[in-house]
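Yeah, one chain of the complex is gone here, protein chain that is, but the others are all in their spots.
Up next, chain A:
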Amino acid sequence: MAAPMLRWGCRGRRWAFARVDGGSCHRRGAPTGSTSNRIRGESSVAQQPLHTAQKTRKGEHKWAAVVGLEIHAQISSNSKLFSGSQVRFSAPPNSLVSFFDASLPGTLPVLNRRCVEAAVMTGLALNCHINKKSLFDRKHYFYADLPAGYQITQQRLPIAVNGSLIYGVCAGKKQSQVIPKTVRIKQIQLEQDSGKSLHDNLRSQTLIDLNRAEGQLRVDANISVHHPGEPLGVRTEVKNLNSIRFLAKAIDYEIQRQINELENGGEILNETRSFHHKLGCTMSMRDKEGKQDYRFMPEPNLPPLVLYDATSLPAGADPQQVINIDQIRETLPELPSVTREKLVQQYGMLLEHSFTLLNEVGLLEFFQNVIKETRAEPKKVTSWVLNTFLGYLKQQNLAVSESPVTPSALAELLDLLDSRTISSSAAKQVFEELWKREGKTPGQIVSEKQLELMQDQGALEQLCHSVMEAHPQVVMDVKNRNPRAINKLIGLVRKATQSRADPVMIKEILEKKLSL
């Protein structure tokens, strides 16, 4: 049917710190299950409680919450999972729909090779076990945007299982510390997407577009609470979560709601709830029909999906018709955790810095280009890129690709700083000038604004001498070991040099003169 998607999920006390690129939300009606033409995965069910909520008012047993995420991610491919129609955003309604996508009788699903490769890559990147044999099933429910009356998915035996993901949680003061956490991936499965419904309440009708291919990433949360040591509680599914922030709020709310309900002697129903972000609460979406029964059955039109590796690859097989897991593993790019580790080892940066470098699109490349062209120490480069450069970008809400300062320009600037041609404060001034996009190089700006540090030792000594003469009281304070006085003196000299002298040098000269 629609755009092929991967659905995967993680269950644990925390949720993956993933970036969500917008992602539309379309109201689903009755069905409890979520559907998407994506790779779908579920995280493992925690056997032990991992997160302990606060102690209850009544001082009873502690509560433990278990959270599972169902993540629907659209596969980047040209055509759909089971048909050769195009995957594209914002196309005219029903223009990217083949006869199969419209569920016309007699049409059959034909599996897209690229989607299988994508699923295997995702499974490998998430440390999953890839099932050499996986199966397709039908999940039945009735809704206008599902013309076949069922969705093809992988319920019994999905393509990948038992993976994990390491991510970072910002903690500590100023949220600057990054604590690595691990979440388990229960499974990853290929599945179809349903269509898009536009509800026209005015005319009491629903408009159906079977193109799909919208909302590249979607999350539903499953939440339950229980007492540690006891069996897991009844779970609810929360939908309509459009951002990480709402995801967090919804989960926190639902955990507390369930605890309150149970403490007041109520019970939790296995239902679907919708998160209303304005009210900050979840509300039941369950209709009177009761629990959904999807009547899972094997997809009769698709044989089992068999994957091979280097050892099991049949000789003389058509390469187009076989998928080699080992070959796909070799095409995997370097994974973020490996890159971060390398950065920490190679450049001595803090783990949180490596997270920041990787979390901003294009920033790592920028950083590496500066490193290539400059003599300055990596730590200096890290500091300038993550503090100054990134700071300017964020202030003006720019992407790295829109930056007025090129890696070469920053490298040149850092060289000037490194060779003590300019002072640190002068460098900041130059950076600000560079940001104005006037096409000047750092060298040009430095000479135009006369920001070079005074190199003439003699002239500097003269200046120090004259400043000392002009401020005998301050000199007296310094001699009397007043700790702040020396800084005042340094400041006066700096002013006299119009900030063109290296404060370190000034201090040396003054101390020598004062015989300290």
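Going forward, a contact is a pair of C-beta atoms (placed from the backbone, for glycine too) under 8 Å apart; a residue touches a chain by one contact, two chains touch by 3 or more; residues count from 1.
The rule is simple: contacts and distances are computed from a predicted model.
Asks: When one chain of this assembly is omitted, its UniProt record names it as which of these: "Glutaredoxin domain-containing protein", "Translation factor GUF1 homolog, chloroplastic", "DNA-directed RNA polymerase III subunit RPC6" or "Glutamyl-tRNA(Gln) amidotransferase subunit C, mitochondrial"?
Replies: Going by its UniProt entry, the chain not pictured is "Glutamyl-tRNA(Gln) amidotransferase subunit C, mitochondrial".
Asks: Tell me which residue among A:Leu210, A:Ile268 or A:Leu363 touches the hidden chain in the full complex.
Replies: Of these options, the touching residue for the absent chain is A:Leu210.
Asks: Going by the contact rule already stated, which one of A:Gln320, A:Ser424 or A:Gln473 would touch the omitted chain in the full complex?
Replies: With A:Gln320, A:Ser424 or A:Gln473 as choices, the missing chain is touched by A:Gln320.
Asks: Considering the entire assembly, which residues of chain A contact the chain that has been omitted?
Replies: 29-30, 77-79, 83-86, 92-99, 101-102, 104, 110-116, 135, 140, 142-145, 156, 197-201, 204-210, 287-289, 293, 295, 297-306, 320-321, 323
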